[in-house]
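For this depiction, one protein chain was excluded, whereas all remaining protein chains were kept in their positions.
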Amino acid sequence: MKIRLSGRVFLSWIIIAGLAGLFAGPVAAADTIKLGVAGSHSGDLASYGLPTKRAAELVAKEFNAKGGVLGKKVEILSEDDVCKPELATNTATKLVSRGAHVVLGHICSGATKTALGIYKDAGIVTMSSSATNPELTQSGKYPNFFRTIASDDAQAKLDANFAMDVLKVKKIAILHDKGDYGKGLAEFARSFIEASKKAQVVVFEGITPGAVDYSAVVNKIKQSGAEAVIYGGYHPEASSIVIQMRKKKMDTLFISDDGVKDDTFIKVAGKAAEGVYASGPKDTTKNPLAIAAIAANKSTYNTDPGAFFLNGYAAAQALLNAIQKAKSTKYEAVAKALRTYPVDTPLGKIKFDNRGDAIGVGFSMYQVKNGVYVEVPVAKPATAKKKK
Amino acid sequence: MNAFAQIRQSLIIALWFMFLTFPILAVRVNTIEKVVEWRWPNMIYVGIGSFLISFVWRYFLERKAQGGKQGTHTALLGEATVQAMTVATPSVQATTATEVTPAGQAGAQTAKAPATATGKPFMQRIMAEPRLYRPVLMVLSLFGLAFPFLPFASTYQINIVTNALLYIMLGLGLNIVVGLAGLLHLGYVAFYAVGAYSYALLYYHFGIGFWVALPIGALFAAIFGIILGFPVLRLRGDYLAIVTLGFAEITRLVLENWNGFSFGPSGIAGIPRPGLFGMEMDLHQVTIYIYFLMIALCLFTIFVVNRLQNSRIGRAWVALREDEVACEAMGVDPTMAKLTAFALGSTWAGLAGVVFAAKTTFVNPASFTFLESAMILSIVVLGGMGSIVGVIIGAFILILLPEYLRAFSEYRMLLFGLIMVVMMIFRPQGIIVGIRQIYEFKKASAKEGNRQ
Amino acid sequence: MMEPLLDVKELTMDFGGLRALDKVSLQVLPGEIVALIGPNGAGKTTFFNCITGIYKPTGGDVFVTPPGKKQRRISGMKTHRVTAQGMARTFQNIRLFPEMTVLENVMIGRHCRSRVGVLGAILRDGTTRREEKDIVDTSYAILEKMGLAEEVNELAKNLPYGDQRRLEIARAMATGPFLLLLDEPAAGMNPRETDALEELIRRICKEDNIAVLMIEHDMRIVMSISSRIYVLDYGRMIAAGTSVEIMENPVVIKAYLGEEEIEDDKCS
Partner (left out) sequence: MFLGGLTRGSIYALIALGYTMVYGIIELINFAHGEIYMIGAFTALIVSSVLAFAGMSGLSVLFLAASVAIIYSAAYGFTVEKIAYKPLRQAPRLSPLISAIGMSIFLQNYVMLAQTSDFLPFPNLLPELTFLERYGLKIGSSEFIILLTTAVSMVLLMLLIKFTKMGKAMRATAQDRNMAMLVGVDVNRTISYTFIIGSVLAAVGGVLIASHIGRINFYIGFIAGIKAFTAAVLGGIGSIPGAVLGAFILGWTESFATGYVSSDYEDVFAFVLLVLILIVRPSGLLGRSTVQKV
């Protein structure tokens, strides 16, 4: 009995382990500065991840042209996590194993949270171009995390204040797409509004992406008599909601976020998009670096920059610059450098506060006018005439 | 059917598929830029592909038909598959052996029989020969033990292998429900989630550690399973499938929307990895530690499943799968049997869930979608329903291959879908056929066993 | 007179509007071999399904009296409970567990006579091993009696037809019944196999003193083996008595001559 049992255990162990071993493959190694780039490079969120990857490659090229960093060439290690937490661990460990010195990524907050634990243990500075979840910097759980994009709460605050102070609305409906990004934003917006007491939240609802129709929700907004809708989420849902609202001859103002400040939204929603507000990263079209970066992207990849391109570009620059300044790839040194030395990026001159948020990176408000997003001043009342 | 007819038929099929795939594959419209992209090459690929495949398809269909007549399962396709995966062959031998070796429950009577039973694939007959597989096992075992310390075994390597081990556990768990008891369970991931969240929440609220959470998570999952099982298990097979699917979706949606409870889509972060007497370990060490932890858990799972399989209860499950009416008429309480299977399956999902939470240190609903269930199911289907080795191999193929062939990871789900269909049609019993217990009786024992 | 093992009182079964069984009464005494005959579609199998709890009868009562125990009402009881009471059946269209070995098929029969649960199965303690041993022995003994000892490790689906029929009986025997319900055991057998079967049934009845109630079309075996015969037609019990009485009964003759259809029993 005893023998037989141990025999079986032994046996099975072997099979597992054996198979395990046979699958393992070799790892590359060379004396370069390894900049890991992790994010969704395939799957349904690839459009959010690839721009950052391209940006990183451009920056690397640029640095290498100038003789690299600390005299070493910059090497890009790019890994795909499809924005899935469970895959993000693999991606992260893979980067660590391949000896990445610093990591640019991840794209989605969920994946980032998963991966950060691993980078933290491995002592690797990580900088995201798009993970906006406040907890990442505010919880203090991740000292190794930096980002070149403002967090959701900042954006939510902007949206909320814009609605209350500029548009002077009293009744606000808040919608979100139940997603990490959208829902987080919506809840911050609600808490700000409720705290400020200047307006009341009459509807707070999550909508189901890809649902048969949103008329129920739209009706609800209508009945609630909300003057403005704040929507946290991405443009596909936003466009269909706006379309349905306009179809129903509702002139409720529509305020949304970065996920909606995307030209696709305007093209899809068409006429309905007119007058829609969306907050997005500060306008950098005047910034020569930005223009240069976009031009480089166009010439190299012959595509539009795409989401978070400039943030990615800035992040890559900041990281490599920090290594140069720190004269080392050691965790403490790099982190310190990031916090002390400002760096010129397409987003302007930025450095990082102790929590890891970039100082000087923020949002401004845009409105669709004749089929394009134009910046609207946040300070004085908006010129947009309220269709009342 | 003569060659000419064959070719004509294949040509027709090829044309049909070109017609079929034309709009989806050959045309792509960009409604934003208002441009149409024509991709004619695809059509050619489809044409040639379907032309060739149709031959293979027919060939195997005929094979199967003949096999059916003889009432014996032709292992040919299986062997082909196995050969194709270099790793599989030795291990196949390995555990078929474990399955042939009687679990010794029948005491003196039972002894290993030369697998002479007709209709057993040639391969498996070899496997029954200790001389043939023992040395291979030796090598493999040493390799497995040494694996994490080998030069090329980077943190990443170990990590993904651990991942595969996790899926082995899930596969074996689901195998109890689907493979043995024959209940199509499409909501398995729900119990996985229960396990993961129990650890996450227990830690978050009460700071409970991994080792305590492990059994608790399993227990919660089991309870959840029983609660779900009671009303549902009276339903017929296909309804059961859809209801479990429904339950899984409900679970996910609740996790997504009930912020107060589960922190919604932003999930719970910073879950500690399993500790070892409070020892400080760096990432690499922890990974190795988890690797061995998983190996241990897998062995435990294999051990338990194997015992159950060859027990009164295991037999009842199989009988239930084979013919529910007859099974009940033979005095087996189907509801009870189903419930046990369901509860046990859930328990393992729970265990795996806790490990998952500890391994990724983060849980959010995104990890528990229907596709996850589908993935686990296809592991079981590919490997062979009711066969432990099969599930192990299935997990390694389906989890590791996409990792290593990154280019092809895009096609992961496509492949899973395909596997389910193809396996069901050509080899429903999976790569490895679960072998039934074999008994041998010396006349003496028979006499003494005889009650007259 | 002695207590009947099986006592069916005015059993009635309706499917929607159709009345499949109409006030059917039947008794089986210890040591008896009783045959239930009747034209196709007369409701014989339905009768079996009703008394074994696969269908829930719409009316009437079914009582069993296990030897040495007192009478129990089993109408409406779940099938597996009925089997546990000591009434085992076979199926007209063979329903073995094809992917299981012959031995395992029989071992399933022992399920309701054994107790070990999940924990036992995992820990495999003394009791479990003893029980398993007992299950294996008993099952093997039964197979020997049935002359299937050679094929213990064969998959059920690979057995020749005749053996499959016998295996079904063996499986039923394994549940330790006092009454065996056989649904057309001789169907599709050649004369030689039929004789062997007849012999077998007699032995079961004598040696293990298990009473037998069987549905059968093969009049030869029915007439020679059964101590009493019931005749069912269109859901009604039209006659009952010894073989001689039945053969002379005009009603029965009419019922049989009255039907030409060769089509299968609808309830199979």
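Going in written order, the chains are labelled A, B and C, and every chain counts its residues from 1.
Keep in mind that, in the parts below, a residue touches a chain if its C-beta (ideal position, glycine included) is under 8 Å from a C-beta of that chain, and two chains touch if they have at least 3 such contacts.
A quick note: this is a predicted structure, and the numbers were derived from the prediction, not measured.
Only one of the listed residues, B:Ala14, B:Ala153, B:Leu170 or B:Leu186, touches the absent chain: B:Leu186. In the complete complex, the hidden chain is touched by one of C:Asn49, C:Thr128 or C:Asn158, namely C:Asn49. Note on the undisplayed chain: of the listed residues A:Leu58, A:Leu87, A:Val268 or A:Ala358, the one touching it is A:Val268.
The omitted chain makes contact with just one of the residues A:Gly206, A:Gly259 or A:Gly312: A:Gly206. Those residues of subunit A that touch the chain absent from the view are 43-44, 46-47, 178, 205-208, 210-213, 215-217, 219-220, 236, 239-240, 243, 247-249, 267-268. Contacts to the hidden chain, counted on subunit B, fall at residues 16, 19-21, 23-25, 27-29, 31-32, 34-36, 42, 61, 64, 178, 182, 184, 186, 231-232, 235-239, 241-243, 245-247, 249-250, 253-254, 257, 325, 370-371, 374, 377-378, 381, 410-411, 413-414, 416-421, 424-425, 428.
The criterion applied here is as follows: only the chains that are shown with their structure count from here on.
Any chain touching subunit B that also touches subunit C would appear here, but none does. Closest to the protein's overall CA centre, chain by chain, comes B. Taking each chain's centre as the mean of its C-alpha atoms, the one that lies farthest from the centre of subunit C is A. Each chain gets one centre point, the mean of its Cα atoms, and the points for subunit B and subunit C are 39 Å apart. Between subunit A and subunit C, the centres computed from C-alpha atoms are 71 Å apart. For the pair subunit A and subunit B, the distance between C-alpha centroids works out to 36 Å. In subunit B, the positions touching at least two other chains are 103. Residues of subunit C in contact with two or more other chains: none.
In the complex of the two chains, the subunit C residues touching subunit B come out as 52, 54, 78-80, 83-84, 88-89, 91, 95-101, 103-104, 107-114, 116-118, 120-122, 124, 128-129, 131-133, 135-138, 140-141, 144, 149, 152-155, 157-158, 171-172, 174-175, 207. By the touch criterion stated above, subunit B contacts subunit C in their complex at residues 71-72, 103, 105-110, 113, 117-119, 304, 307-308, 311-316, 318-319, 322-323, 325-334, 340, 344, 436-441, 445-446, 448-452.
Here subunit B touches subunit A in the complex through residues 32, 86-88, 90-91, 94-95, 97-98, 101, 103-104, 137-141, 143-147, 150, 152-157, 159-161, 163-165, 168, 256-257, 259, 264-267, 269-270, 282-283, 286-287, 295, 298-299, 302-303, 306, 356, 359-364, 366-367, 388-389, 392-393, 396, 400, 403-404, 406, 409-410, going by the rule given at the top.
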